[in-house]
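The structure appears below as C-alpha cells.
Yeah, one chain of the complex is gone here, protein chain that is, but the others are all in their spots.
Going by the order they are written in, the chains are A, B and C; count residues from 1 in each one.
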Amino acid sequence: MSAMLLIEQALNGLQYGVMLFLMAAGLTLVFGVMGLINLAHGSLYMVGAFACAGVAAVTGNFWLGLAASLAAAAAAGAIVELTVIRRLYARDHLDQVLATFALILVFSEGTRWLFGSFPLYLDIPAALAGPITLPGGIEYPLYRLVLIGIGLAVAAGLFWLIGATRLGVRIRAGEADREMIAALGVDISRLYTIVFALGAALAGLAGALVGALQSVQVGMGEPVLILAFVVIVIGGIGSIKGALVGAILVGLTDTLGRFLLPVAFGTFLPPSEATSIGAALASMLIYILMAGVLVIRPGGLFGRA
Amino acid sequence: MNATKTLLAAAAALVTAGAALAEPIKVGMITTLSGGGASLGIDTRDGFMLAVQQAANPDLTVVIEDDQRKPDVAVQLADKLIQSEKVDVLTGIVWSNLAMAVVPAATAQGKFYLSTNAAPSALAGKGCNPNYFSVSYQNDNLHEAAGAYAATAGITKAFIMAPNYPAGKDSLTGFKRFYEGEVVGEVYTKLGQTDYAGEIAQIRASGADGVFIFLPGGMGISFVKQYADSGVGLPLIGPAFSFDQSIIQAMGDSAVGVLNGANWSPDLDNAANAAFVQAFSAEYGRLPSVYASYGYDTANLLLSAMGTADISDPDAFRAALKAADFDSVRGDFAFGPSNHPVQDLYVREVVRDGDILTNRIVGTAMEDRGNAYEGECKM
Amino acid sequence: MTDPVLEVRNLHLSFGALKATDDVSLTLCPGEIHALIGPNGAGKSTLIGLIAGNLAPDAGQVLLNGRDVTAQDVAARAQAGLARSFQVSAVAPGLSVLQNVALAVQGARGGSFRLFRRALSDRALTGAAMTQIDRVGLTARRTVPAGDLAHGERRRLELAMALAQAPRAFVLDEPMAGMGPDGAREMTTLLDELRHEAPILLVEHDMDAVFRLADRISVLVSGRIIASGTVAQIRANPEVQTAYLGEERLE
C-alpha cells in the first residue's frame, strides 16, 4: 500500500462525505427549525436525480438538468410541505414517521409510474469527464474534485445564509424558540415552507450530482437517507456544523474502512477469508462509530442535548 | 402482494374439439414486478407471455403474482398458488434467494418448477430434484464463460470483485474455475453499494491488466460509469447480468466495449432467435433482455411438453420436459443429468447501434457446458 | 433551634455571563414555612432546580437531613425525602387522579418493577393514595383523567402527589398560581396544616398567602438573597420595597 493510494482514498472519503453533507444538511435544518423527522428526504434526493436525468436526456445539457433538479426538488418539497408536512408539526414524532414513511411509498411508486422500472441514463458533463493529474502524480477524476468543491461551497453558503442573512436570523430564532418567532411577527408558515424547500433543494442537488456517477433508479434515496441519519446523530441534530463534521467523518470512516480492514485482516488470515470478514465488518463500521460517539456524547458531537 | 392477472391464452379462440382432449395446465408465475429489480421480472413475464400468446393454446392458463423481491412474500405466494389456485407448474423467480425459499417446498409437494433465471448451486447439486428444471443456466455458467474467455481477451492479471453475499462469492469462484491467469486483487463490496471510488483506486494500484466484476442492477451501473470516468481504462469483463439490455442504456457510452459472458444474445444467429427478437420488439417496443429470452424459452419448453404428454401423468410429463423438444432461441439446447442446460457459452461485447446500446457476440467461450455440481446430484 | 431538614450553602450557578444564582444560602427547619419571594426573573426557578437536582451548581452544596446530596440526581433526592410541586402542572394527563397519586406512593415505596400485579387492586397502594386525595378534596374526581381536570383541581392533585411521597421536606413552586380567591383560601388552610408533616419551602406570588403562612421570608433579586427575616422584618425592609415597586411598574 502506497501513501498515494492512501491519499486518493482519503479524497474519495472526503468526496463521499461532502455529498452526504448535502443530504444531512437539509435533514438537520428541517429538524432544527420545525422539529420534524422526515423519512421522505431520500425521496427528494431521488426526485432531483430523476429530474436531472429527464431534462438532460431531452436537452442534452447536464447543467440544465442540474438546474431542473434544484427546481423540481424544491417544488416537490414545497408541495409536500403545503399539503402534508405542515399538518405534522404539532404532532408527535410517531405521526411524522408514519406520514413520511407513507410519502416514501407515494414518491417511489409514483416515480416508477412516470418513468418506468428501468434505470435512467445520466452521465457526467463532457467538460468534467476523465481524470486529471494532481500534484504528486495522483490521477483523480475531475468530476469528483468538482463535487468536493461544490459541496464545500454549498457548506460555506449555508453557513453564510444562516449566520449573516435575515432568513438565517429567523431560522436561528426558530431553532431557539418556536413560539417566540411568531411573536416577532415572522410569517411562520412561509418560513417553514422556505426552509423545507431549501432542504429539499439540497437533497435534489445531491441526487443529481451523485446520479451522474451512479444509477438513477427508484429507491436510490433510501440507503443515503439512513446514512444521513447516522451523520446527523453523530454530528448532533440541528447543527449544520455537526452535519458537516459528521458527514466527513462518516465518509472517511466508510471509505478507509472498506479499504483498510480487509488489508488488516489479511495480515493474519488467508486472503479470501480476510476480504470476506473485512468487508462484513466494514459494512458495519459507521454504525459502530455512531454507537461509540453516543456512548461518549449522547447528544452527538455538536448537539445541544 | 399480488398483481393477480389470470390470462387465458388464446383468449378469443373457442376451444376446439381436438384441443379439449388435452389436460389443461395452470402455471403460477412468481416474479418481481414492483420495487427495485422490477425491470428483470417485467422482462421475464413479457418474454414468457409472448410465447404463450403466439402459441394460443387454450389449455394453458397463467396466473402472475408480484413477489416484490421479498422471500417471505414469494413463499406465501407459492402457498397461495398451490393451495388456492391449484397450479401445476411454478416459474418466474428472478433471484436465487427467493428460489431457495420457494423451490424445495414446491417440488416436495409434487409441483414442477421451471426456472427462468435463478439457478443456485444448491439446487443443481445436493438439492436437485426431478421436478426442478432450470431453463436458463446454472448460476456459475456466465461467470465461467467470462473466466474461460479472459485469457483470449488478454487478461492475465485479473482484479476481481463482487458484492459480499453468497451469489457474489459463487461468482468469483465460478470465474476462477476456468481462469488460467493470476488474480492480483479480490475484493468484496457491500451489497447495494453505489460508490466505487475506493475500489477503483485499488484497481489502479494493483497492477492488474483486466477487471472482472459481478455487480448486478444499479451497482453495476454505478461502477461502470465511475470506472469509465476514472480513466483506468483496463479491459472490463463480467457476466451478462451486469451488462444486459435492461441496464446498459443507463450506463451510456461508459459501457461500450465491455465484455460479458452469456448464453444468449440478440444477434445469435438462428431462425428462432431472429423471430423472437423481431416479435418482442414489435410487441413491447424495446429489445429483449436475457431474462426475456429465458422467459420465452421456458414457455416454449412447457408448450412443447404439453404437446406430447399430460400433466396428469407426471412421469410422462417430466420425460417430455427433459426431452426439451422445442426451438430454443439459443439454438442447440439439451438438459444435462441434473435438469440444467448443456449449452454453448459466449462472450458478448457492448456496442452502440445508432441510438441504442446492445450486445454483439465476439466469441465462444465454452462449448456444451453443463455445470460443476452435476456430480453431487443424486437423482 | 433543631437541625435544618434542608440546607443550601453558598450556591453559585452562571449561564455565560448571567449569574442566575449568586452565593445563595438558606435553611428549612422542621415545622416551618419558609417563603421565597422575588420579582420575575430573580432566579427562583433556577434555585428550585438546583435544590431538586435538575441543575448542577458551579459551586456550593445542597444538604438534606444533614447529608450532602449535591452530586445526586432528582430521583435520589426524591427518595431521600424531597417532594416538589411544579410551577406549571406536571401531572400525567392520561392517567386518572387516583393513578397519578398511586404513582407517587409507588415512587416513595418502590415496587415499580412489579410487572404483572394489578396496581389498583393493591389495597395498600390505593389506600394510601385515597387518603391524600381525600385531603385535597378530589375524592369525587378520582377516576377522571388528570388532563380533564380544571386548573385549580390540577394544582390540588399536584399537592396530593407531593403529600403521597411522605416527604421530609416540601418544595412548592407557586401552588396557588391561577387559582381563584376561594381556591387560594382553601389552599392556604391546607398548607398551614401541612407544615406539621414536613417543612415547606414555598415560592409564591400571592403576597396575602405568603404573609399569612410564612414563618420566615427570603427575598431573591437577581440571583442574590437581599433580605431574609420574619414577615414583619421583610415588610419593613426598604430594599424589598424598591425591588417590588420596580416590579409592579414593569407589570
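Methods note: contacts are C-beta pairs under 8 Å (C-beta built on N, C-alpha and C of every residue); 3 or more make two chains touch, one makes a residue touch a chain.
One rule holds for everything that comes next: contacts and distances are computed from a predicted model.
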Q | Choices "Amino acid/amide ABC transporter membrane protein 2 (HAAT family)", "Autoinducer 2 import system permease protein LsrC", "NADH-quinone oxidoreductase subunit M" or "Xanthine dehydrogenase family protein subunit M" - which one is the UniProt name of the chain not shown | A | "Amino acid/amide ABC transporter membrane protein 2 (HAAT family)"
Q: Specify the shown partners of the omitted chain in the complete complex.
A: A, B, C
Q.
For a quick check of understanding: of B:Val27, B:Met49, B:Ala101 or B:Ile247, which residue touches the chain that isn't displayed?
A. B:Ala101
Q. Which residue from A:Leu6, A:Leu64, A:Leu82 or A:Val97 sits in contact with the chain not drawn here?
A. A:Val97
(Q) Please identify which residue in A:Gly110, A:Pro125 or A:Gly168 touches the non-displayed chain. (A) A:Gly110
Q | For chain B, the residues touching the chain missing from this view | A | 1-4, 33-35, 66, 70-72, 75-76, 79-80, 83-84, 96-97, 100-101, 104-105, 108, 120, 164-167, 169, 188, 190-191
Q: May I ask you to list the residues on chain A that touch the chain which is not drawn?
A: 31, 35, 37, 84, 87, 93-95, 97-99, 101-106, 108-110, 112-113, 222, 226, 229-230, 232-233, 237, 276, 279-280, 283-284, 287-288, 290-291, 294-295, 298-300, 305
Q) What residue numbers in chain C mark contact with the hidden partner chain? A) 52, 54, 73-76, 78-79, 83-84, 86, 90-96, 98-100, 102-104, 106-108, 111-120, 122, 125, 143, 145, 161, 165
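The rule we apply is simple: only the chains that are shown with their structure count from here on.
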Q. Roughly how many whole angstrom separate the Cα centroids of chain A and chain B?
A. 35
Q: Going through chain A residue by residue, note those that touch at least 2 other chains and give them in order.
A: none
Q: Specify, in ascending order, the residues of chain B that touch 2 or more different other chains.
A: none
Q) Where on chain B is chain A touching in the complex? A) 34-36, 38-39, 42, 164, 169, 186-190, 192, 194-195, 197-199, 201-202, 204-205, 217-222, 225-226, 229-231, 246-247, 249-254
Q | Complex contacts: residues of chain A adjacent to chain B | A | 1-2, 4-5, 8-9, 12-13, 15-16, 108-109, 112, 116-121, 123-124, 129-131, 139, 141, 143-144, 210, 212-220, 223, 255, 258-259, 262, 271-272, 275-276, 279-280, 282-283
